[in-house]
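Rest of the complex left out; these chains stay put.
Think of it as A, B and C in the order they're written, each chain with its own count starting at 1.
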Amino acid sequence: MLALLSRDIRLSLHSNGGSLTGLLFFLAVISVFPFAIGPDNALLSTLAPAILWIGALLASLLDLDRLFAQDREDGSLDILVMQTHPLALTMFVKALAHWLVTGLPLVLATPVFGIMLNLSFQGILATAGTLLVGTPAIAFIGTAGAAVAVRLPRGGMLISVLVLPLVIPVLIFGISAIRGALEETAPFTAPLLFLCAVTLFTSVLGPLAAAIMLRHSAD
Amino acid sequence: MTTMTADTQKISGVWSLANPGRFMGFANRAVPVMGTVAILLLLLGLYLSFNAPEDYQQGYTVLIMFIHVPAAWLAMMTYTIMAISAIGTIVWRHPMADVSLRSAAPLGAVFTFLALATGSLWGKPMWGTWWEWDARMTSVLILLIIYLGLIALSKAFEEPAEAAQPVAIMTLTGFVIIPVIKFSVDWWNTLHQPASVSRFDRPAMSAEFLYPLLVMAAAYMAIFFTLHIMTMRNEVLARRIRSIKRQAARRNSSKATLLHEDEA
Amino acid sequence: MKLTVDNMTLERGGEPIVSGIGFELAAGEALVITGENGSGKSTALRGMAGLLPLASGSVKLADETGKPFEGPVREYCHYLGHQNAMKSGLTVHDNLDFWRRFNGHPHLAVEEALEEVDLLHTADLPFHYLSAGQKRRVAIARLLVSDRPVWILDEPTSGLDAPSVATFTGLVKAFAESGGILVAATHLDLGINATRRLEFAA
């Protein structure tokens, strides 16, 4: 399993030009917003959580369908599926590797991006925190979606139809939690706990669903 | 004509001989000289800078200017050098042009980062914020993204020979940002309410600021060229090692020769 | 050890492609499946490897005393399909090393396995640098880095040059002599004197 983790991490680091690309991608996405919205610092800092979360979602989506598609095309998936390891564990590890490469660097870089978006110290803390808790959920849901899609001829369609609607609640809880942390009137604990629950829930259910899908849709 | 001859014969085989060899000789002689010049200029520049009068508006923080402005200039100059190298790669396919481009990129990124960081440090006492999405800062940030993107792109290819053309074309395309950095302040104003941008449009500087600044700029340039030649030297060596390794790895496959040709 | 395939039927797109196949292979025996394109050879192999659900019938693996092995049969199989199951971005060594560690039951070291297919000198090249036949030979080396009693091979020699086919034949013979069970689909002569032969009609 460690072998799989390190292979998957190495593969995505390798072929995407290193983890640099992920961060660069966020930086690029973030710097696009002021061009659209205008260089209004107050407004930008209000929108900062949404901007960061959208960046995270987009980064996760960009690579998702390749989570299995490549393994399938080159025949690796067959061999992965045949082994003694519980398949759900294999799926969990693949999702984890995906998150470690796309999700974690963003969380770590949030302070820098937060300063650029004029986010307060507390806002940075809240954003980094919710991203840390929430982005794994995107990876887990995405894994299930990608698994559903992998064997089907018209899979791409299903991936987006399945994943995006499931992921939108995660986005919304994350952003509400940040707002709760920054404003007196909005609740903070409730959405954060929801977010934790969603992540824990999907960390089990996502890989499991993916495993079941892969077993049953063999061809 | 139905020929498919490549434009030049030296896509990459010949390069390891004549040209880089001469370059290596030149580099070995030039680096110590240029390094010395760079250090001397830097010392002079720093001395002049610290003896410059305090600005009535900005106080001691004006010192940052002597670090900041040359860094910003160098960031743009380095990109210009890369763009010229890119033309060399595209038009003549000269491998040394590619070496020059790729060795300059990290240096340019560092200068750009320096300009951003010092500008940001300066911004805190001046404007009260670390970061402002105004024309110049944003366009320099985009320059940094372009630099890093180019570095990531060239790293993504396994084989330097394969990366040359894509990286060169992207470099040329990205050159648009240089005039944008230089002139965009007005364009931006058409878009957004002018906030703190006006600070950039200061009248011409007085001499007591100008001289140290120019010396510092010269020092930066000397540093850049020294480092550039050094990194180019490293790149040439790295490629040699790489090709030796490859050849060793292929000891019994590789070269294909015509064995026989018979009429049936 | 004994591999028993009983009345195996496989469907694709709801239609039976392979129907009612049965055979028994003891340790050291080899089965070669031949037949026209599209006659269902690959389908049958995927069924045996547990990659395709059986519409009916069973595939079982048992020891000499008839006691079935624990867990599904696929965990005792090496499967070599039309694809090579290697990542083009990683080096040859890293690819094999990954499968060695992931599959468990390590057998030959990566270097030894590469030596067997005469590709040791390519160990540090990225996989996509190799020629088509060299890629296939690396895929064959995968069978050697971990230990599995059953090999299921789908046109293993496609793209191989004559000397490599001979090398492959040697490997398969050694495997059979060590008590392994082999099932291979092919259009070419593998040079194995298979104890069993199955011909599919389209």
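FYI, contacts are C-beta pairs under 8 Å (C-beta built on N, C-alpha and C of every residue); 3 or more make two chains touch, one makes a residue touch a chain.
As the structure is a prediction and not an experimental result, all values here were calculated from the model.
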| item | value |
| --- | --- |
| Number of copies per protein chain type, counted over the whole file | A x2, B x1, C x2 |
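Throughout what follows, only the chains that are shown with their structure count from here on.
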| item | value |
| --- | --- |
| Where chain A and chain B are represented by their mean Cα positions, the distance between them in whole Å | 34 |
| Chain B and chain C, separation of their C-alpha mean positions in angstrom | 53 |
| Residues of chain A whose C-beta touches two or more other chains | 15 |
| Chain B residues counted as touching two or more neighbouring chains | none |
| Chain B residues touching chain A - in the complex, by the definition given at the top | 129-134, 138, 141-142, 145, 148-149, 151-153, 155-156, 191-193, 195 |
| Residue numbers on chain A that touch chain B, as the complex places them | 15-18, 20-21, 24, 27-28, 31, 34-35, 38-41, 44, 115-116, 118 |
| Complex interface listing, chain C residues touching chain A | 12, 46, 49-53, 71, 74-75, 77, 79, 81-90, 94, 97-99, 101-104 |
